[in-house]
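Note sheet for the following structure.
With one protein chain removed, the remaining protein chains of the complex are shown where they sit.
Letters A, B, C, D, E, F, G, H, I, J and K name the chains as they come in the text, with residue numbers starting at 1 for each one.
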Amino acid sequence: MEKVLVLHGPNLNLLGEREPEIYGALTLEEIDRRIAEHAGRLGVTTRSVQSNVEGELVREIQDARTWADGILINAAGYSHTSVAVRDALAAVPVPAVAVHLSNPAAREHFRHVDVVAGACRGVVAGFGWRSYVLALEALTDADQ
Amino acid sequence: MEKVLVLHGPNLNLLGEREPEIYGALTLEEIDRRIAEHAGRLGVTTRSVQSNVEGELVREIQDARTWADGILINAAGYSHTSVAVRDALAAVPVPAVAVHLSNPAAREHFRHVDVVAGACRGVVAGFGWRSYVLALEALTDADQ
Amino acid sequence: MEKVLVLHGPNLNLLGEREPEIYGALTLEEIDRRIAEHAGRLGVTTRSVQSNVEGELVREIQDARTWADGILINAAGYSHTSVAVRDALAAVPVPAVAVHLSNPAAREHFRHVDVVAGACRGVVAGFGWRSYVLALEALTDADQ
Amino acid sequence: MEKVLVLHGPNLNLLGEREPEIYGALTLEEIDRRIAEHAGRLGVTTRSVQSNVEGELVREIQDARTWADGILINAAGYSHTSVAVRDALAAVPVPAVAVHLSNPAAREHFRHVDVVAGACRGVVAGFGWRSYVLALEALTDADQ
Amino acid sequence: MEKVLVLHGPNLNLLGEREPEIYGALTLEEIDRRIAEHAGRLGVTTRSVQSNVEGELVREIQDARTWADGILINAAGYSHTSVAVRDALAAVPVPAVAVHLSNPAAREHFRHVDVVAGACRGVVAGFGWRSYVLALEALTDADQ
Amino acid sequence: MEKVLVLHGPNLNLLGEREPEIYGALTLEEIDRRIAEHAGRLGVTTRSVQSNVEGELVREIQDARTWADGILINAAGYSHTSVAVRDALAAVPVPAVAVHLSNPAAREHFRHVDVVAGACRGVVAGFGWRSYVLALEALTDADQ
Amino acid sequence: MEKVLVLHGPNLNLLGEREPEIYGALTLEEIDRRIAEHAGRLGVTTRSVQSNVEGELVREIQDARTWADGILINAAGYSHTSVAVRDALAAVPVPAVAVHLSNPAAREHFRHVDVVAGACRGVVAGFGWRSYVLALEALTDADQ
Amino acid sequence: MEKVLVLHGPNLNLLGEREPEIYGALTLEEIDRRIAEHAGRLGVTTRSVQSNVEGELVREIQDARTWADGILINAAGYSHTSVAVRDALAAVPVPAVAVHLSNPAAREHFRHVDVVAGACRGVVAGFGWRSYVLALEALTDADQ
Amino acid sequence: MEKVLVLHGPNLNLLGEREPEIYGALTLEEIDRRIAEHAGRLGVTTRSVQSNVEGELVREIQDARTWADGILINAAGYSHTSVAVRDALAAVPVPAVAVHLSNPAAREHFRHVDVVAGACRGVVAGFGWRSYVLALEALTDADQ
Amino acid sequence: MEKVLVLHGPNLNLLGEREPEIYGALTLEEIDRRIAEHAGRLGVTTRSVQSNVEGELVREIQDARTWADGILINAAGYSHTSVAVRDALAAVPVPAVAVHLSNPAAREHFRHVDVVAGACRGVVAGFGWRSYVLALEALTDADQ
Amino acid sequence: MEKVLVLHGPNLNLLGEREPEIYGALTLEEIDRRIAEHAGRLGVTTRSVQSNVEGELVREIQDARTWADGILINAAGYSHTSVAVRDALAAVPVPAVAVHLSNPAAREHFRHVDVVAGACRGVVAGFGWRSYVLALEALTDADQ
Partner (left out) sequence: MEKVLVLHGPNLNLLGEREPEIYGALTLEEIDRRIAEHAGRLGVTTRSVQSNVEGELVREIQDARTWADGILINAAGYSHTSVAVRDALAAVPVPAVAVHLSNPAAREHFRHVDVVAGACRGVVAGFGWRSYVLALEALTDADQ
């Protein structure tokens, strides 16, 4: 595994501003920098993309089939309803891991079921920016 | 964080025998050994307990408040219904992470909601025995 | 009525430690002492048992048919799901009263239906340790 | 606590006539007399009101804020649906206890959820007229 | 449009006392005065009625057909269940607007569906006493 | 059977004005006159009461136990939710028949279940004012 | 109205044998004879058909369009599920009345919704064999 | 309050063409002109944006945090399902009001719950283009 | 017990052809022969009937009251919805046992509830043709 | 593909009479003639059967396995509930296409799920009699 | 098949005492003796275990994989909720049959779905102690 797409869903571009008691105080840029650093130590290159548009997440997942060996996806508000994102992940033979900054199981009821995670290999949730790093480790581990 | 309780729920003692296409081929002993090794590298001591009895999981969680700095819990079949385990985790001021070998979101419908995870800091699911190791990293990371 | 089983369900052994804003600051021992004192004034002997194990609650209820004239049961987290505890109460011809320290109707939605109380004579909920004492009065009142 | 409103909801004026196998053979007057007697021993004055009209229950609860230190409310058939009664109890800073003669958890399914009790301090149910007396004790106990 | 019925449902007579963080600190009288003032500027006379009784709300709506050109109705706790109030509004050929001081969509789940509003021309919710004034403007606007 | 209470629920006082395509063009007075005439032919005296207030319907049902031999009840908008009216009918040993002018099974979904009818002997629905007359025949028939 | 189809659904041929405490002690033949007598007094001819087969009920309803002026239908066990019978009634421009011997609203929960009645003009239920006679009156009344 | 974002959701660009019996005959341009005029009188500048893309609504809401003092949002078809739009509104410290041309409570069942409104200060619905103007008044009123 | 009706529901005539991995490779004739043989050893005569028509199953059950001492019924696809078959079994005082070749609890969700079995003495499911034989033993056992 | 069964469900024999605004003005005979003509052009022979009886539809599907190469089935009112018809289609190795004259997705809610179609290769709905012809093309196309 | 585990769930140790009208008058010992006798005739040895503890049932099932050729399990009150018991049965390659003394389909609604039976080969229910014997026959039959 050499190249990984890091896909951030709606409103994650506001990180650092938005409800820091839930999501932490880092900006998305800073999180992407930390992911990249960590990826470097694992011998992996990452490309980070954020979009608020459901269909652009679909397109990025589709494009990933031509260049990426893995996907980290934090689908945020689309996690709980998007059949289109789920179908994209199912259609593309690139392994994916679902990531959440907070722990949806401890939040509102409508965040308890995760449609997108159903098409992923696994889930890491609740550890702030480190959720991405742990998911990256999970994804890149040769042993799995 | 120096001492961590690793709590395995019902049927996990069968690991290595039971449905290896879902849970992997390692025995629970072997998994515990790997967790311990990894914990050693992180400067952490683990104590692993498996029980098929819901109330014993409750008791272990309660006891953990006297000696442990963190809990990894794979509540297995009790994850989806046990208010008692959830209450125990909520009552004890020791941070916990929910762990699953497989990815419940990709399995039967009655595994899609996780009552126990609602009282944990986060979740790591879907990476076989490595779910425990990643959860341990999440738990012990000073930065969190 | 001379002898009463006082049955405490999962996590109640933590009383005094656990979420005192909900459950009060007394320990279970202290509560049992107060129940016993009060029982003494009513000419009743109590035996208090706490268990985190659903099946042990079942067994205590069953055993009560050989020695007890009444049961006070705080099934805690099992109140809302345990058919086994309910069946035990229905099978044993000893009158029981369901007890809760807090008021489940004012808490999370999944605490609003009480399966166990359906096999009891009545319910006392929301008055902390005094719920037990009031339930004992209800149970022992000759007039009922 | 010196003055307590005892509020009886719809059809309770029929007590003594109506389904005595469920509600007992006492009339409401007789019950009120017993409550008053018991209250006297506790140094409390009670005022009992019965109404079949949801809105009159609301008004009595509201008026109670000007003169009462506590409320016992048996909302009967309105217990399971009345947002208005619940809102009244929530709006008035007088502690209330929900009372039932029978045990709703052991009756029809539509009596298993108690909307009104959600705005009360606690519940006493299933002990006939003594439910009121026990609730009064709960309400007046200085220790609570 | 010259005459408007302003109908306040259960517990609104407590305004100024009741949960001011939700409903604001004005009394109902003061609110009625402000509505009347504003109505005066629009050339409209208002008559304000408050009732805690569902059936009295029905009767006021019915009576309105003989004298009023419009209705502002804040059905409060009856908004979410009253078929009778809805039927009254549907039966009377006087246009009505549903009003709420707070925003039900941001409160408890059982306030998210508004049965009464389904028989109104529109809804204004969330702006405290000004909800009434805005609703009055909506109702009286010749242009609509 | 000599005396029958005819009980009309909320909004039925508007008959003749309200949605004649659903309820017919007769006023309630005219309907009561026709019921009385028909009752006369059956040797029965009727007393008709209309109320928009749920609790007054409860009271009328209760009072009927002292003078009436039967009840015709058109609970209108309360038919689908009122546990209090149902409890009143169950508490009073006077046979009742549920009446509807229109056919609820052919109207909105929330009119498909009839809580009040569950405590009646039978139902006549859909025949306008003649529903009452047919129900009266059913009630008075010695043969039943 | 001169000719009426009386359609009896599944198991009604057992009347007189089957659960007389629910359905009465008359046989279907006797009931049909009484209906015919009563019809004679109203100047109406009836043809009675019983079938246990859903599709035969459909066919009889269809055939009725060529000869009948009205239909009385007791769809019995098919009342609560049959879209086919409902569609037949909707397709045929012959007015129908739904009939039940017992009162479904007072029986099991799965008899509380009546799919077939939704395509009828009205319902008469709960009066044993007289339900048919009353329904016939309703159907034949010129005044309706 | 000086600057307000007016955000129109999917299909609102068709106004004037689309189902005028529901939405009125004005075009979106004309509505925006009227809003702007009215805003001028209130000393407020508005910027109107229409988008059919859920993610663009998210982005506009996000951008509003840098320049706007308030938001009027008619999320149209996304009102009932979009967690992403709701999250955006919750993340941005700019007060918002939900607007609807028609009254969703009087339309199809799937329009009765408003996910987006749950993150707004209030709602104005049912008054055609004037819903925007009234919402603007609500938003800009200093007194609120 | 001397004579038993063996009633096979829809599609069972295809046995041996239809999905043998679920239902086994025997034809219905062969199964009936085996049941008859086994019945002979138990001193019982069986008559086997297969029908795809719900109403014919009803009729066979009804007829059984005139000649049979017991019924084995495999209602197949009607098991999960037929109130008519259930009513027939409840109406006829002949004991019945529900039979299934496969184990419905291990198949699709809509086969998990068995309406017909609710009117039977018991159930035998999952043992192919031997389910009938075991059910016959259960039915004929004098000891029961 | 040479021989095709065209199976019409309940009430379709009324075509041309029944609700022409929904189903069109052609009779079933005329539709069958058009299907046959079109089939002739495709080199296919059709046999059309209509039945109102669920079990006869089952039998026709079963018989089709001995002579037909394909099935067109319009199960009408049975489409939404019949497990028996679905099981028959699943049991018979003849490809089937579900047909509807109208578009169920645009009609009542209880027509939105199609149990029978789940055992078909595909669906054609909403084009009146041409739905059959298009379905026949789909079925016979060698290319599929 | 030589050795069979007979596993009795919660409250079954009370047999003979508990609700004999439902469960029969035999004690569990007597039932076990009868099972053993019958097993002897089939050339099978049985080992019977009763436990009220869900986790002990899990452990017994697990242990069975080392010595048993088959399992009879009456999970009683755990039948309807225990994912842990189901998982144990699924994990162990020993065939199991679910047993019930009474017929759950004819009892309370919450006994209509059997989670544990979903991991068994089949079910025998409703024949008292003979359910075990029949299940044993089913399990041991070489022909299956």
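Simple rule for what comes next: a contact is a pair of C-beta atoms (placed from the backbone, for glycine too) under 8 Å apart; a residue touches a chain by one contact, two chains touch by 3 or more.
Everything quoted here is computed from the prediction, not taken from an experiment.
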Query = Which of the visible chains would the unseen chain be in contact with across the whole complex?
reply = A, H, J
Ask   = Out of A:Val58, A:Ala98 or A:Leu139, which touches the unshown chain?
value = A:Val58
Inquiry  = Counting contacts across the full complex, list the positions on chain J that touch the omitted chain.
reply    = 97-98, 103, 105-106, 112-114, 117-128, 130-131, 134, 137-138, 141, 143-144
Note = For chain H, residues touching the missing partner are 9-11, 13-14, 17-19, 51-56, 76-78, 80-81, 110-111
Ask   = What is the set of chain A residues that contact the non-displayed chain in the whole complex?
value = 53-56, 58-59, 62, 65, 81-88, 90-92
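Convention: only the chains that are shown with their structure count from here on.
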Query = Both chain F and chain I are touched by which chains?
reply = G
Request  = Check every other chain and keep only those touching both chain C and chain K; list them.
outcome  = B
Interface numbering overlap (same over half, different under half) for chain B and chain C = different
Inquiry  = Can you tell me which pair among E-H, I-K or B-C shares over half of its residue-numbered contact pairs with C-K?
reply    = B-C
Task = Please compute the C-alpha centroid of chain D, do the same for chain H, then give the distance between them in whole Å.
result = 46
Ask   = Quick one: chain C and chain D, Cα centre-to-centre, how many Å?
value = 23
Key: Touching two or more other chains - residue numbers and ranges from chain C   = 53-56, 81
Message = How do the chains pair up in terms of touching? List each pair.
response = A-B, A-H, B-C, B-K, C-D, C-K, D-E, D-F, E-F, E-H, F-G, G-I, G-J, I-J, I-K
